[in-house]
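Note that one protein chain is taken out, while the other chains of the complex remain in position.
For subunit A:
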Amino acid sequence: MKWRSGDITVYQQSKEFVDTVVIPLQPLSFGISMKTSAGMADYSLLIAEETERQLHGRLFLMPAFTYLKHDSEEALISRLLSWVKELKEEGFRHIFFLTSDAEWKKSEQKLGENLLWMPVIPMETMDPSYKEEIIKEQVKQLFQIILHKWQES
């Protein structure tokens, strides 16, 4: 499900079935790295949306958590943790962060949730069918991780 009013109606009626949240973590930067930053956003959006499509009934895809590349680590973490707190109060049991920004790997411990990090593959000039293959492969891996979590619980 996504953050749009139609989905929320369904969500509110079937809350007990939707226990998983995915939050894309999206850096914004300008100047020379502007393009890389937008590339990351494209990429994680494709992956997040495809994953959402397949697991629509149990997974909630949040709007991206956006931040500036030079925001301080503590500030970011505390802001993100307050999202987590609120989501837990709402009743979500599995929270996944999805990002291409390698910086987050350093903070993985402090986040305490599942960080799914995927190095960005530049796809701007890629052949569409090849692009689709890559996305599918990535989604399959994500899928496995999420299913695994579900089976554990």
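Simple rule for what comes next: contacts are C-beta pairs under 8 Å (C-beta built on N, C-alpha and C of every residue); 3 or more make two chains touch, one makes a residue touch a chain; residues count from 1.
The working rule: contacts and distances are computed from a predicted model.
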**OP:** Have a look at "Zn-ribbon domain-containing OB-fold protein", "plastoquinol--plastocyanin reductase", "(2Fe-2S)-binding protein" or "Transport permease protein" and point out the UniProt protein name belonging to the hidden chain.
**Re:** "plastoquinol--plastocyanin reductase"
Subject >> Hidden-chain contact residue, picked from the options A:L25, A:M40, A:L55 or A:L98 >> reply: A:L55
Original post:
Any idea which of A:I8, A:A75 or A:L147 touches the chain not displayed?
Top reply: A:L147
Subject >> Missing-partner contacts on subunit A, residue numbers >> reply: 10, 14, 17-18, 53-59, 132, 147, 150
